[in-house]
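Here the complex is missing a single protein chain, while all its other protein chains stay put.
In this document, chain identifiers A, B and C correspond to the written order of the chains, with residue numbering beginning at 1 in each.
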Amino acid sequence: MKKHFIFLLGVVLTVTPVCAQRSAQSKVETKSLFSKVLNAERDYTIYLPKSYGTDTDRKYPILYLLHGMTDNSTQWYNRGHLKDVMDLLTASGEACEMIVVTPCAGGSIESGAWNGYFDMPGWKYETFFFTEFLPYIESAYRVIGNKQTRAVAGLSMGGGGSASYAQKHPELFSSVYAMSALMNIPAERAVPDKSAKDKRALLYLSVIENNCIAFVDKAGDALRDQLRSVAWFVDCGDDDYLLDRNIEFTQAMRRAGIPCEFRIRNGGHGWEYWNQALYICLPFVTRNFK
Amino acid sequence: MKKHFIFLLGVVLTVTPVCAQRSAQSKVETKSLFSKVLNAERDYTIYLPKSYGTDTDRKYPILYLLHGMTDNSTQWYNRGHLKDVMDLLTASGEACEMIVVTPCAGGSIESGAWNGYFDMPGWKYETFFFTEFLPYIESAYRVIGNKQTRAVAGLSMGGGGSASYAQKHPELFSSVYAMSALMNIPAERAVPDKSAKDKRALLYLSVIENNCIAFVDKAGDALRDQLRSVAWFVDCGDDDYLLDRNIEFTQAMRRAGIPCEFRIRNGGHGWEYWNQALYICLPFVTRNFK
Amino acid sequence: MKKHFIFLLGVVLTVTPVCAQRSAQSKVETKSLFSKVLNAERDYTIYLPKSYGTDTDRKYPILYLLHGMTDNSTQWYNRGHLKDVMDLLTASGEACEMIVVTPCAGGSIESGAWNGYFDMPGWKYETFFFTEFLPYIESAYRVIGNKQTRAVAGLSMGGGGSASYAQKHPELFSSVYAMSALMNIPAERAVPDKSAKDKRALLYLSVIENNCIAFVDKAGDALRDQLRSVAWFVDCGDDDYLLDRNIEFTQAMRRAGIPCEFRIRNGGHGWEYWNQALYICLPFVTRNFK
Partner (left out) sequence: MKKHFIFLLGVVLTVTPVCAQRSAQSKVETKSLFSKVLNAERDYTIYLPKSYGTDTDRKYPILYLLHGMTDNSTQWYNRGHLKDVMDLLTASGEACEMIVVTPCAGGSIESGAWNGYFDMPGWKYETFFFTEFLPYIESAYRVIGNKQTRAVAGLSMGGGGSASYAQKHPELFSSVYAMSALMNIPAERAVPDKSAKDKRALLYLSVIENNCIAFVDKAGDALRDQLRSVAWFVDCGDDDYLLDRNIEFTQAMRRAGIPCEFRIRNGGHGWEYWNQALYICLPFVTRNFK
């Protein structure tokens, strides 16, 4: 009797399923690929939805979810709790089952890691992303692989990266959700010398060069039309030091007549903000998958 | 010039304040005290609000925030992100500055840790809590120390614990916020033999003995009046396996004419639910501090 | 100069578009049809989305949105502000463009109006709904007209009506959203004599006869399978006098293994609750349109 009770209680009071092998579960794993462009092994962390392991013929929409400066591919999963949020929102139907993947574009800049989503002298990350990473992921995993079912999002440096990637490739993404985005370097900062060679200065220069606000202002009619084929969402905290740059971006979008959702919620530049942003982001990209 | 730029950029692109010593910060630390009642050293984790280190004459309200089964005192801080949420909500004024403390009432039950908030044969945890832990905390830290400024909350086993503590001590707490609470052992489970000695069975028996639902039903008029002096909040996910017990508790409260807020939100028995619950809980306990 | 200024200010400070004829607007209108089944003219109020008047070949999904007891077809629009909410949510993409229609199933019962969604002696409203009203609406307006793009929702008496309609016709509806629903007559009430003839008693008897809770409990395996093809959502306030009946319904659904979202939010049986419910309901039915 006692034994029987203990077994039952074990089932009741723990969340872990007793028979995991029978019950499909989503999973997160960190792997790597070798980049010829960068001449380096690069990590990525990937979320595979619940049915991925059992519906072995099914292909999925994909979200490229970019991390921030000095972060690496794992933080969206360790601190952003992407898996828990996705599992919750797919269970209630607010988000659809999708693959989410975060390539590593950072690490400790003090310890010598390259940071940034753009091409820099000696580190063509953007070229890597579009010619190696995206094609690799979409062949190694069962990804549908068209604009209608592909989205990009990110926080801070990755928020700027996601906006910029969608600006240059509106033919690839159906939606973009930029959080606390580094749309450009904050005003009133000293601009590094163009001959600077350290990685922080190179990152800084690449952000200026890929300034998302100027991009909109300079876009001609044909390009603006293409940008209208993407669903845009900008989300930034009222205490975020990047707020003004996000305001400027949405103002540029308004001037250009490109619809763009804009929200300012309570908070600054931090993980509680980004974890909560997922609850808005994942339904948003889902709605814009066709 | 380059050096100057790098310094400025360091300031801009990181969240860490340059002069931490000048800027007051909240902090979390895990310490321990020796319990004569339990004859054991017991950990606790405590959050001290931003002004605690600088306003050295000020006393604070306190929230006892209880953890769940097999958890220990740190999870509310590591996975629940209590510090980040408190800092955010105090900055916007939605919660007031308060001390939050979590005593350890668990750990791996498989590895022999006692779990539970009640008195059990050989482990009088409830006695420890009220005669040693609470008095210790309220003298070791600058706590106001009255009902008007004291609250209790918790998740799962700690949700049941918080409800039960407030039931037995309505004179001590102004409010209680019970999340996904183990108000009683789920129905249709085998009841352990009363002679059972293993720690899981003892926990189980203590939960039945301190059944929060029966407590309300049995309470006489005088006790019900006292229970009305506490503000009650029950919050449980629609996919939580403990939902029915939470429903039964709120129905008992209604039958007894004791006001009790009740919410069912999207989700199950997990950390995303509890992290989000903090955004409701902390303003709720704040409102009920006088 | 002055005139010029006044004209501009008029544009700036009012919400009304200057050139309404050029800008597509959603609209709400109340019309009627004659029912042979009821031998009476019956009103309905309908919302036609923004593009309805301009995309004249396009067909739309439809939501049947049922009103409560003693209400008529207009309250969802006058007090529920359906048009304002739909316009807001379609602008942000949270809801898709759809037709929403409310048939009149009520009015002042004291003044002799029939109330209720079911067949009663002398008033076969449910027959009218399925054999006359739905077919009429779906031919008179450009409705897609299949299960995948048809939903039903309602409040109180209409919440029970919507659940019951979807129970009997899972082949017709992709989703149902029941608010503060009269799933059955509240317990502990006197049951009217079966020979009662007044309209309130007839309504009461029809609700008992069409008891949504018993329906689930009695459903066999094949029917349960069909019920699983509908997405269910139950939403009821924590101070609603119908809460227990909604709890019982969701418990029956759980026993039957039919997934059903369940939320308890702050509030009672009133219009602020239902207006807010639209913000959850309209995205929910949208997600479940295929």
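Methods note: a residue touches a chain if its C-beta (ideal position, glycine included) is under 8 Å from a C-beta of that chain, and two chains touch if they have at least 3 such contacts.
What you see is a predicted model, and the numbers here were worked out from it, not measured in a lab.
Remark: the absent chain touches shown chains A, B, C in the intact complex.
Only one residue in the set B:Gly53, B:Gly93 or B:Pro135 touches the chain that does not appear here, and it is B:Gly93.
From the options A:Ala113, A:Ile144 or A:Ile264, the residue with contact to the chain not on display is A:Ile264. The residue from C:Ala40, C:Ala140 or C:Val191 that touches the chain not shown here is C:Val191.
Considering the complete assembly, chain A touches the hidden chain via residues 238, 244, 247, 250-251, 261-266. Contact between chain B and the absent chain runs through residues 92-94, 231, 261, 283-284, 287-288.
Contact residues of chain C toward the unshown chain are 1-2, 4-6, 8-10, 12-15, 69-70, 81, 84-85, 88, 91-92, 94, 185-186, 189-193, 196, 198, 200-201, 204, 239, 241, 266-272, 275.
Operating definition for what follows: only the chains that are shown with their structure count from here on.
Chain centres here are Cα means. That of chain B falls 41 Å from that of chain C. A straight line joining the Cα centres of chain A and chain B is 34 Å long. Counting only residues that touch two or more partner chains, chain B has 266.
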